[in-house]
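Every protein chain of the complex appears in place save one, which is left out.
After this line comes chain A, so read on.
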Amino acid sequence: MSESNTPLMQVKDLRVEYLTAGDPFAAVRDVSFDIHRNEVLGLAGESGCGKSTIAYSLMRLHKPPALIRSGDIRFEGRSVLAFDAERLRAWRWSEVSMVFQSAMNSLNPVMSILGQFSDMLKAHGKISREDIITRTAEMLKMVGIPAERMHAYPHQLSGGMRQRVALALALTLRPKLIVMDEPTTALDVVVQREILQEVLRLREELGFSVLFITHDLALMAQISDRIGIMKGGEIIEIGSAEQIVTNPQHEYTQALWSAMPVLEQVEESDAHAG
């Protein structure tokens, strides 16, 4: 990957606090990191470490009592925190989109899949009904769902298919960055693998960066180029996926690895099989 130009997104000294009755609680403490073009950056950590708060803050989707206290978020050099409401609305989804935690439940249950695409496309420009249908069919086909399923409602699709729809929705406007917050946690391993392969294939085809958030380190190591490990609102270690796997520096990273039954058992059984 060429490092010729500036990072796609630069986060500098970001501090997000939750207002409480007492002192404000800092969920994200002066965190800095870059997301490069075409890169999958993973953020791992236990629940409550602030990783989801970062995901929401990047798109300024955080809601009170959360507030960005200080720091800077730059997207292609532009300061996201300085965007006015109109600019922000246009920027979201067309340049940065998101696949939410339990994306399967992020679809509107009383709207057909076509309706959800139509809503999103209309919000970002004038578009005719025929074009909406063509576009929806094309996007569904891209994620491996037959185009005629566009008239289905979310409950008529399996969990894996709903996840694919959420992914298709996030990709439609060809964003440069997709934030994925625990995108496959509710799925079984086979479906999880299928969807992640799809993400990687589409990345090669379309070119986009991914901020991938999960607590499953093994999974993260499989698809990320770089990994940041979070604890208590801070990134305590960030490095290439290979370094985090083979040579973790921070003792917390080492503790996270040793706490995972998955890893050790896989290694053992490989030994059995061999």
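Just so we're on the same page, contacts are C-beta pairs under 8 Å (C-beta built on N, C-alpha and C of every residue); 3 or more make two chains touch, one makes a residue touch a chain; residues count from 1.
Here is the rule we use: contacts and distances are computed from a predicted model.
Missing chain, UniProt name from the options "VWA containing CoxE family protein", "ABC transporter ATP-binding protein", "Peptide/nickel transport system permease protein" or "2-oxoisovalerate dehydrogenase subunit alpha": "ABC transporter ATP-binding protein".
Summary of contacts with the chain left out: across A:Arg15, A:Arg69, A:Arg149 or A:His215, the touching residue is A:His215. The omitted chain makes contact with just one of the residues A:Pro24, A:Gly115 or A:Gly159: A:Gly159. Between the chain not shown and the residues A:Asp23, A:Glu86, A:Glu148 or A:Glu204, the one that touches is A:Glu204. Residues of chain A that touch the chain left out of the display are 46-47, 144, 159, 188-194, 196-198, 200-201, 203-205, 215-219, 221-223, 241, 245, 255-256, 259-263, 265-266, 268-269, 272-273.
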